[in-house]
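Missing here is one protein chain; the remaining ones are kept as they sit in the complex.
Going by the order they are written in, the chains are A, B and C; count residues from 1 in each one.
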Amino acid sequence: MLLEPIFWSLFSLGGFITAFLFPVTLFLLFFAAPFHLWPTDPAAYSTFGGHWKEPLVRLFFFVLIGGSLFHGTHRLKFMLMDAGFKGRSAEAFLDVILNGVAIFGSLGALFYAVRGWLF
Amino acid sequence: MPMTSREYAWKRRPGWWLRNRRYLMFQLREAGGVICALYGLVLLNMLVQLRAGESAYTAFLDLLRTPPVLYLNVVLFALVVWHALTWFMLIGKAQPIQFTRQPLPWKVVFGINVLLWLGVSGAVVYLIFGGI
Amino acid sequence: MAASDVVFRVKRYRPESGGRPTFQEYTIPYRSDMVVLDGLNYIKDHIDPTLTFRWSCRMGICGSCGADVNGQPRLTCGTYVRDVHKGAVTVEPLSNFPILKDLVVDFDDFLRKLASVTPYIVRKDWGDLTKEYVQYPEDVEAYRQQSLCINCMLCYAACPVFGSSPEFVGPAASALALRYNRDTRDEGADARLARLNTRTGVWECTFVGECSVVCPKDVDPAAAIQTLKFLATMRHMRRLLMPGSSSR
Partner (left out) sequence: MKRTVYAADKVGFHILHTLFQTSMKYDRIHRFDEYFVTSLIVDGGACAGVVAMNLRGGTMVAIQGKATILATGGCGRVYEFTTNGFIKTGDGMALAYRAGVPLKDMEMVQFHPTCLPGTGILITEAARGEGGYLVNKDGERYMQRYLPSKMELGPRDILSRAMIQEMKAGRAFEGPYGLYMGLDLRHLGAKKINERIPMVRELVEKYMGLDPIHELIPVRPGQHYIMGGVSTNGKGETTLPGLYAVGETACVSINGANRLGSNSLSECLVFGAACGLAAAGFAKKKASYPRGAAAREALKKEEARVFDGVLGRERAKETVAGLRVEMQQLMERDVGIFREESALADACGMLGKMRDRFAAVGLADKDRVFNTELTAVLELDFMLDVALAIAHSARNRRESRGAHSRTDFPQRDDANYLKHTLAFRTDGPPRIDYVPVTVTKWQPVERKY
């Protein structure tokens, strides 16, 4: 059973998600305050924690984390294959490790997204 | 007496992606994609720390804002932006679904996507981060 | 007209002498309107008849004269020396292919790959062969771009994925698969997508895009492969969700 079409779809979806949503998010969370480029600190505990109560915000971060993980691990796999990690067993190994990271990372994000809201 | 042809097997050089600028830009694009996954993990950890409470969260945030980590972040962020831009270029160059009779030139699609990107970013600022 | 000279650094490999490929330099008269192939022919006719390379039409249609010129795959008949030379012009056999002799490389692998994508019209029933299969201009437009491939192999030489995974079906064969899938007369799309939806198929492609940069006929194989990935995924999902349904 070839899984590539499924992972490629998730990779593509992740590509759109990271391209459109990542730059602004990273800017606000990591650079806005330390470089004094924003009037407030969007990453401050109270601010961020306040927003986190919103279902839309939770969904947003779940999608962001899941998308970026599926996107990035797919690229990493092909980069490693290109660098010489070749052959069926090596590829299977990469598939298990990298897709594992993506799947468990996404589940983790899902866990935090629904926690305290659903249970 | 018949001669057997001895083909010379060609081997790809390890530093192939330094051979021209486009190959290098490709490698940076791919690296940008991987960096995105790294940030995905960082964000996940932020959620873990958020869940753990204010002190843990603030400690993590402070770590991110120590100069070495911050400047590393600037470099990685550049790659993420490059990754976004290349993604918009690729959409125009691939167009598996064609909405118009003639495929649009990739530069046009790229321009549309950049505008869309600015719009989406503005929406994220207001909807997710509560505005300025 | 021959104001000055130009140096050609040509990679040589003699199978019967063995050893590794080496560079040989030739100094030849320069003309502003000479193409790289003219230089090679000058060498062959006037300096060194042992220099071996393929060529025929010298107008970019037969696709036999490809070589790496200053590190980039090009048709030597369509590359002006004035555009590429910086003191010297380096000519090497196309990257990624086994070298038979000097600039002559072995393309047989491509012919097997081309055959593997069913590069012809498939029909369950050919019907009345004395009648025409009518196509409208827009039907032709759907596959015209991919049908212009001249099998020159520059795209394979430019493809780093093919360079590291020789089993990869590659750009030109994929583009030609799409050419037939888009043909309104064809009914073989499913088999072609099945072939391309494999370990050696389109999934190997990482969209470096260099194939489309070097293509002398603007076939744009990189875009063709992305389209095929999309179509293969659609087919795959349909079969997952609706087992037993054959697509189209």
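Methods note: contacts are C-beta pairs under 8 Å (C-beta built on N, C-alpha and C of every residue); 3 or more make two chains touch, one makes a residue touch a chain.
All values reported here derive from a predicted model rather than from experimental measurement.
Student: For the chain left off this view, which of C:9, C:58 or C:238 is in contact with it?
Tutor: C:58
Student: So which of C:69, C:176, C:193 or C:228 would be touching the chain we can't see?
Tutor: Reading the full complex, the residue touching the unseen chain is C:176.
Student: Taking the full complex into account, what residues of chain C touch the chain not shown?
Tutor: 1, 14-16, 31, 33, 35, 44-46, 48-50, 52-53, 55-62, 78, 80, 100-101, 104, 106, 108, 111, 114-115, 118-121, 147-151, 176
The criterion applied here is as follows: only the chains that are shown with their structure count from here on.
Student: Could you compare the number of C-beta pairs in contact for B-C with that for A-B and name the larger?
Tutor: Higher contact count goes to A-B.
Student: Just curious, how far off is chain C from chain A if you go by their C-alpha centres, in Å?
Tutor: Chain centres of chain A and chain C, defined by C-alpha means, are spaced 37 Å apart.
Student: Just curious, how far off is chain C from chain B if you go by their C-alpha centres, in Å?
Tutor: Computed from C-alpha means, the inter-chain centre distance equals 30 Å.
Student: From the mean C-alpha coordinate of chain A to that of chain B, what's the distance rounded to whole Å?
Tutor: Centres of chain A and chain B (C-alpha means) sit 12 Å apart.
Student: On chain A, where are the residues touching two or more other chains?
Tutor: 75, 78, in rising order.
Student: Specify, in ascending order, the residues of chain B that touch 2 or more different other chains.
Tutor: Expected reply: 30, 90.
Student: Under the definition above, what is the set of chain B residues touching chain A in their complex?
Tutor: That would be residues 30-31, 33-41, 43-44, 46-48, 50-51, 54, 57-58, 61, 64-65, 70, 73-74, 77, 80-81, 83-84, 87-88, 90, 116-117, 120-121, 124-125, 127-130, 132 of chain B.
Student: Inside the complex, what are the residues of chain C that reach chain B?
Tutor: Answer in residue numbers: 13, 15-16, 18, 20-21, 71-72, 93, 95-100, 105-106, 160, 163-164, 206-210, 212-213, 222-223, 226-227, 229-231.
Student: Can you list the residues on chain B that touch chain C in the complex?
Tutor: Listed in rising order, the residues are 3, 5-10, 12, 16-17, 19-20, 22-23, 26, 30, 90, 93-97.
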